[in-house]
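All protein chains but one are shown in place.
Chain IDs A, B and C follow the sequence of writing; residue 1 opens each chain.
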Amino acid sequence: MYSEKVMDHFTNPRNVGDMEDADGVGIEGNPTCGDTMKISIKVVDNRIVDAKFKTFGCGSAIAVSSMVTEMVKGKTLEEALAISKEAVADALGGLPPQKMHCSNLGADALKKAIEDYKSRQKK
Amino acid sequence: MYSEKVMDHFTNPRNVGDMEDADGVGIEGNPTCGDTMKISIKVVDNRIVDAKFKTFGCGSAIAVSSMVTEMVKGKTLEEALAISKEAVADALGGLPPQKMHCSNLGADALKKAIEDYKSRQKK
Amino acid sequence: MKKYYFDHVATNPLHPDVLEAMMPYFKEEFGNPLSIYEYGSKAKNAIEEAREKVAALINSKPAEIIFTANGAEANNFALRGIALAKQNEGKHIIVSRMEHHSILNSARFLEKSGFVVTYLPVDKKGFVSPDAVRKAITKETVLISVTHGSSEVGTIEPLKEIVKVAKEKKIIVHTDAVATTGNIPVDVKDLGVDLLSIAAHQFYGPKGAGALYVKQGMRIVPLIYGGIQESGRRAGTENVPAIVGMGKAAEMAKAELQMRMDYLKPLRDRIINTLTEEKNVFLTGDRENRLPGHVSFCVEFIEGEAMLLLLAAKGIFSASGSACSSKALKASPVLLAMGVPAGLAQGSIVFSLGMGNTSEDIDYLLKEFPAVISRLREISPFAQGWGDKDGGESCTVKK
Partner (left out) sequence: MKKYYFDHVATNPLHPDVLEAMMPYFKEEFGNPLSIYEYGSKAKNAIEEAREKVAALINSKPAEIIFTANGAEANNFALRGIALAKQNEGKHIIVSRMEHHSILNSARFLEKSGFVVTYLPVDKKGFVSPDAVRKAITKETVLISVTHGSSEVGTIEPLKEIVKVAKEKKIIVHTDAVATTGNIPVDVKDLGVDLLSIAAHQFYGPKGAGALYVKQGMRIVPLIYGGIQESGRRAGTENVPAIVGMGKAAEMAKAELQMRMDYLKPLRDRIINTLTEEKNVFLTGDRENRLPGHVSFCVEFIEGEAMLLLLAAKGIFSASGSACSSKALKASPVLLAMGVPAGLAQGSIVFSLGMGNTSEDIDYLLKEFPAVISRLREISPFAQGWGDKDGGESCTVKK
């Protein structure tokens, strides 16, 4: 069902955890299946230097979270915002069609985390 | 499907044929399946001394005809008239239920032959 | 006693290679295709592979194949599924009088549900005329179902022409290709049909597997509701071994089709040529547009079941459309529709050949069958023409 890459990121997820001193936190949930992702980022000079996630969800939800946190590290906020769902799925070697809609929340959670960072900066 | 007795009378039918000098001939047909039996009898002193048949029909129709012509030989006309469909079927070791209705015309054809004999006598 | 199986239209023996392909799915690979773990995905993959092979046999896309339990289910599914899906557009369907019970009785069921059904007449050889189809079409017509080939008389219908007529009015066409698929070329694109039924046991595949081809994009209401098997169009735990077997049988049929036809036709023709020499033995169905291994006669003055039984006593297994040989005790509606008189229809006999039959088998048949005919004619009251006089109304047909 899942690609090897998905299985790898699911069984050995990267960047699991919370971040005590996060600069931004984003939470995204899919009301249908209940999948929920929380992404925390650390930002230095407009660049994401660290990212962590916690996810409630199926194999692909966990793999997507892991992949997004990997992809985002070292990117500027603009670059990070440009990461699409498709890009995450591609990086994972593809997702089953039904999972594209249901568990591919990583990019959304990331966007929320960046928004959270930006709104904190404004204060 | 058929009992051994039926198969025996079907594969080695007794008394097949027409009778040049028949005293009575009876023909009975089933309009549904087209089975048709012709029974010819020879009568001496109110007693059937010979019987022959010709039959168009399935295995059981042929076996019934063969059996009836066997059963009837040596019987008085009254005894012969008393032969029922059930008696023929029993003598054959039973018939499949659907064949009881459809191909069990022997007793009827026999009755017609006896009637034919009687009506000839009246002339 | 050696056995001579000449009843391949009833069912075929399973090819040993097909059985071999099925075996793992009776043993290690018993998983449920819906399961997401290994056992399940192996079963699922096996089904999808089979789907590709069945699709290849009839030149469809794999996604256009819905597996069923047999040909009858496919036929019921097609008629009722399309009728229900289309009932708001019209409540008239057209079927031919050459159809199998599973079509005719589905049509009768639809009549009870408020549909009007036209039963198309056929000619003496069993052909449905495209013109009759044209005349039968009304504004209410939503479906036309005409068999591809008849298992009773072997006639192959002019389906392409019928489809052409239907498509002038954009009407959906289903065909029952149970008797033809695997025996002659069946190409859904070439035929132009929208739905097509097949059964694995008709081409050396297993019992328990059939399929309905449903053209991409066509809506059909399920016959069996439940889970999401077969994309939600036919529920129930899949009969994985049988489906795998159907795939293997389809693959073999595709590869061997020409060879099989080349093998069977001369055997068939030898029987036809020899036996039509017999007095009062009539070929039923068409001589040319005919299933490759199919021989069918009506033998005058004698009855089909009696022939079957005497032949069986010689080790020869065949079929008949006579009333007495059918468990429903009705003469073949197909023969009657073709205008065969009721009495003559009683003399129906069908020999259907398969790849297991040899030339020697045919020698034996040609030796034994005339003897069976003679023997029953000796017993028959009609054989001397007596039937003309009395009682034999049903059997008075002359050449």
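We adopt the following convention: a contact is a pair of C-beta atoms (placed from the backbone, for glycine too) under 8 Å apart; a residue touches a chain by one contact, two chains touch by 3 or more.
It should be emphasised that the depicted structure is a prediction, and the values quoted were computed from it without experimental measurement.
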{"item": "Chains on display which the left-out chain touches in the complete complex", "value": "A, C"}
{"item": "Given C:Ile220, C:Val295 or C:Leu308, the one touching the chain that is not displayed", "value": "C:Leu308"}
{"item": "Candidate in contact with the missing chain, chosen from C:Pro206, C:Gly293 or C:Gly321", "value": "C:Pro206"}
{"item": "Residue ranges of chain C at the interface with the undisplayed chain", "value": "3, 5, 7, 10-14, 19, 22, 26-27, 30-32, 34-40, 69-73, 75-76, 100-102, 105-106, 108-109, 199, 201, 206-208, 210, 222-228, 235-242, 305, 308-309, 312, 317, 319, 325, 327-328"}
{"item": "Residues in chain A touching the chain absent from view", "value": "2, 7, 10-11, 13, 16, 27-29, 31-38, 54-59, 61-62, 98, 102-103"}
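Keep this in mind: only the chains that are shown with their structure count from here on.
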{"item": "Farthest chain (mean CA position) relative to chain B", "value": "A"}
{"item": "Inter-chain centre distance, chain B versus chain C - centres from mean C-alpha coordinates, in Å", "value": "39"}
{"item": "Touching two or more other chains - residues of chain A", "value": "none"}
{"item": "Multi-partner residues of chain C (each touching 2 or more other chains)", "value": "none"}
